[in-house]
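The structure under discussion is supplied below as structure tokens; questions concerning it will follow.
The full complex has more chains than appear here; those shown keep their coordinates.
All chains are identified by letter, namely A, B and C, in their written order; residue positions are counted from 1 within each chain.
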């Protein structure tokens, strides 16, 4: 903790010094001519920070080092591998999570899951409860959507990834889902995150619309601190001044988070760009920077999708994407999980 | 709805045209040389938009006019006055909501409420459940905090304004609060907003950290659509690249929203700037642009506050602020609610 | 300067320490368990910072205190008053700078200046060379515009404020203008700013579209360092994600800069909001937070203006604005310069 003084006392500030002594905190005083500072060596708690922060003689307090601990690679060197059944995220193979933005009908979901499964995809995504900016938009099939997800996923031996819109819906979603998605609008909802810390299922934590990397990792910290270590981060674009794309997909954040944290990171180029034509190039780029997987909105008939059709790929586009992903995976010497199954199936 | 075509068909696009006809929608075709467009005159629903959006021949669809209706002044000309008991927000007098960031103890709350009440303030704010970015920070006194708020407010005949952190806490907060605050992190939590639409108490809806004015009004629309017309908007600063202030308080949004919507708008300069020294000037400026009130973090001892002491004013600063507000209210010929009571008290 | 170590050497880092000793720099080592740091007390130059920054054992270097010096109130306590002839900016009275976005004709300029002058306005603004995003927009009357500005201003005994678009045009503008405006697009053009440091006329330095307060003050530092102390800062809105207003006018920056710097600060609500209906409320608010003046785009016929008509006020709106400014100036006990002249005229 670095404490800057506002009144430039070359001799130090008695109030600050008295407090540090009274609290038994180790510190150094550095009489920088224009800005004398105290560097506090001991651990300092929240109340102590608050006290210092509000002293008139203190102009600024700066945290030294990271504010998250459990999410940091300093705390845990080895990359975390999140397991659900026999499947792994953050392990040897990048994963592919695909499916429609919203579950619309059993037939739709069956067709999509059947197609994905044939191509080796093992994670089925789909929205049952949809968060929509306008109250006049389609709000999802709700509980019926969850039931369909489970039923169809079981048929193809796939895992269900779906969003928990609100803490009040947690129990319901827990009954049907394998991986609980926290949407961008909920990343700052700490009460909810604390609740997810008590759950024994993986949580896919999307980055907030305007969350810094540090805030994103602190959100993960809320879950980790509750005891749930199965956290998967998901970059999905941030809000900037640019309006030509829906969001600005921040791939440098992926590369950086892989260094700062041991948690797996995947990328959602559908939400991240909002334009189906940008999904393929940004998917390949995401893998190139080290993403542990991709989440792709896929639809049998995007032109008639009830939600986000313009940012979904159709089957032909998806197959072309798989082709490109196979290429980049060869380049990386890190094949995708969907390639694994294809190999296995062939070898039978 | 404006539909731009991607392939520049001077003769129009049969697919689009067929669809519009089949759906019985009134439209005009305008053969602008570089960008022919269709303007759709009829109301067009979500599914129809989705269909058009995903046609290859369509390059862009633009909403014409506002996406919110109930929140718009086009829908309701007269300004909404939100009532709680005999008090009004959005009415003749701007209101002052004040109190500590977090409830810390009965004594603290009693001292603050006593001071505020003597100065005519009728709304007591205070956090019982605190949303904190770091899980290692003070999280509030929770239910005990709510009980103290109610008890102390009753003693001074004040109204309680406090945040509902999550839908699961709604019933608990409803029991104690007069006005339910939705924090900036929850503005996009539509499931929650829909729930608040069923409640018979005023909702103070803070603008999201990176919410556009349109998204903010659409969030209000979610509540209004549920049947709760008692929505108060609160500008509290947006996230920008600037780091010298905690957020960038957007006062032009206040002036603009007063035109676009009939709902009352207040301003929170404590959250908006994060610096106690900026609270007074930005408060006066907020009233100057037409704000219906202010929400001020006030603390008996900011230097020892457990939360946000650096953005709270102490009693002396608060009295100085009241002095400035009285002046600006004279200028506007729109006295504050706290001045009313002072007058009444004196006339007794 | 604060130097954080990346490898957590409890004993300090020999490389850093050797360097600091070799360079004769005073420092402290603080063995914070998770993040040991060096605090450097002596002045440290650019090359030394670069060296430390690139050491593998150093994870981060943080500036302590401000990076600007001449622009800081730490360096000069008293507010700077910029003079041009007998007029002052940053002195006792806030100033009003008004005129059309672009000079369009002698008649237009004469009508506007005549109107402004009658109302006590002493500074005439007008664009001769116009920076336009699109090359297909009106680019200004150029040199002829400068000549008209000078001629008309002389007639009404007003001062000319106009933009220098580029260093190559400096000599030309110097011949005609009293105050040289640096536009938002040039705030980062340091070569140009250095050139303005050699000039003996006031410079009105607009804040860059996405410049932090610190960068803005550093831009002023470039001019001050060249020897020109006549720098006036002008807040004109920053670029954010919000699209309902042209820019987000940052009034908290005005209040903050008045504390951080001794330089005068004025506000341009025309550029800042891009909407003529927001000019009056934001002007009053700007004065409320302590602005030393306003720059208002005024036009005799905004509906036919060749540039920015939608963000200009017409004569009736301007008179209404003056009325409101007189009120706020009474409130502040700080009358405007335009009121002074009115008073003088009356007392004759």
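Keep in mind that, in the parts below, contacts are C-beta pairs under 8 Å (C-beta built on N, C-alpha and C of every residue); 3 or more make two chains touch, one makes a residue touch a chain.
None of the values given here were measured: they were computed from a predicted structure.
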The full assembly in this file, of which 3 identical chains are displayed, is built from a number of copies equal to 4
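Here is the rule we use: only the chains that are shown with their structure count from here on.
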Which sets of chains still touch one another once subunit B is disregarded? one piece
Same or different, please, for the subunit A to subunit B contact, judged on whether over half of the interface numbers appear on both copies. same
Subunit B-subunit C separation of Cα centroids, rounded to whole Å: 31
Averaged over CA atoms, how far is the centre of subunit A from the centre of subunit C? Could you give it in whole Å? 40
Subunit A to subunit B, mean C-alpha position gap in Å, rounds to 28
Multi-chain contacts in subunit C, i.e. residues touching at least two other chains, fall at 210, 240-241, 243
Residue set of subunit B touching subunit C in the complex reads 210, 212-214, 238, 240-245, 248-253, 255-256, 259, 272-273, 275, 277-278, 281-282, 284-286, 288-290, 327-328, 330-331
For the complex, which residues does subunit C have touching subunit A? 2, 4, 27-35, 37, 39-41, 43, 62, 64-66, 74, 210, 239-241, 243
Show me the residue ranges of subunit A that touch subunit B in the complex, using the header's touch definition. 46-47, 50-51, 53-55, 67-68, 129, 131-138, 165-169, 185-186, 188-192, 194-195, 209-210, 215, 218, 221-222, 225, 239, 302-307, 309-310
